[in-house]
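Up next, chain A:
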Amino acid sequence: MIPESLKNELKARVAAALTNREAAVDVMKELQSHCGWLSDEAVVAAAEILGLSTLQVEELATFYELIYRRPVGKRVIHVCDSISCWSCGCDAILAYLRQNLGVEPGGTSADGCFTLVPCACLGNCGEGPTMMIGDTLYGRLTEERVAEILEAERKALASSNSSN
Partner candidate 1 sequence: MIVPLSHVLSLSGILFSLGLVCLLVWRANLIMMLIGIEIMLNAAILAFVGGSAAWGNADGQVFALFIIAMTSAEVSLALALVVFLHRRKKTVDSDEFRELGE
Partner candidate 2 sequence: MPTDTFDIMLLLAKLTLLYGLVMTAAAYLVLAERRVLAWIQDRTGPNRVGPLGLLQPLADVIKMLTKEDVCPAGADRWLYYLAPAMAAIPAILTFAVIPFGPPLTLFGRNIPLQVVDLNIGLLFFLALSSIAVYGVALGGWASNSKYALLGGIRGLAQLISYELSMALSLVPVVMLAHSFRLGDIVAAQASVPFIVYQPLAFLIFLISIAAECKRVPFDLPEAESELIAGFHAEYSGMRFGLFFVGEYINILVLGGLAATFFLGGWHGPWLPPAVWFALKVLAFAFLFIWMRGTLPRLRYDQLMHLGWKVLTPLALVNILATGWFIMVL
Partner candidate 3 sequence: MEQIVFYILAAVVVIATLFAVTERHPVHAIVYLATSFFGLAVIFYLLLAPLAAVFEVIIYAGAIMVLFLFVIMMLDLGHPEKVKRPAFRDWWPAVVLSLLILASFAVLAGMPFFGPPAAAAQIDIRGFAAVLFRNYGVAVEIISLQLLFALVGALYLGRRR
Partner candidate 4 sequence: MSFFADIKALILGFWTTLRHLGRRSATIQYPEEKRSPFPRFRARIVLTRDPDGEERCVACYLCSAACPVDCISMQSAERPNGRRYAAWFRINFSRCIFCGLCAEACPTMAIQMTPDYEICKRDVMDLVYEKEDLLIDGCGKDPDYNFYRHSGIGVVNPRGGNPDENPPLDVRSLLP
């Protein structure tokens, strides 16, 4: 369900751009943050907002790494597996996360909280190994620190759930 207000807001955003397409990434990101992922419905909405066909939206959506075209958990954990983090032991972190969350890369944990995705360099190479949960970066990870972070995130999720 995409509220009309959001649609109108996005239409205004599109109108402000030089061309319809210019705002495509913004529109998709907004819809994604609203829905959690870019559902088919969101694609249809984006197409309508941008004046493109659904396929043309899909062309863009499937291109970008951070547009999710599959359902994700409440938090998406991006674990950097690029060279700097790799040399600092990101493989172990990823393995720990897989074991902790009980998922394979790309999967969502059973409680629907976390989706584990390996990702390209997060630009935090000085602090490797690195992961990003939502928009928050965590560096210098160790297994204990990851456990703490997950715990904190879980708590935050639980509180936001209860507040809703």
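As a working rule, contacts are C-beta pairs under 8 Å (C-beta built on N, C-alpha and C of every residue); 3 or more make two chains touch, one makes a residue touch a chain; residues count from 1.
Criterion applied: all candidates are chains of the complex that A comes from, given by their letters.
Computed from a predicted model, the values in this text were never measured in an experiment.
Undergrad: Counting any copy, say which of 1, 2, 3 or 4 touches chain A in this complex.
TA: By the stated definition of touch, the match is candidate 4.
Undergrad: For chain A, which residues count as touching candidate 4 in their complex?
TA: The touching residues are 61-62, 65, 68-70, 72, 105-106, 115, 117-120.
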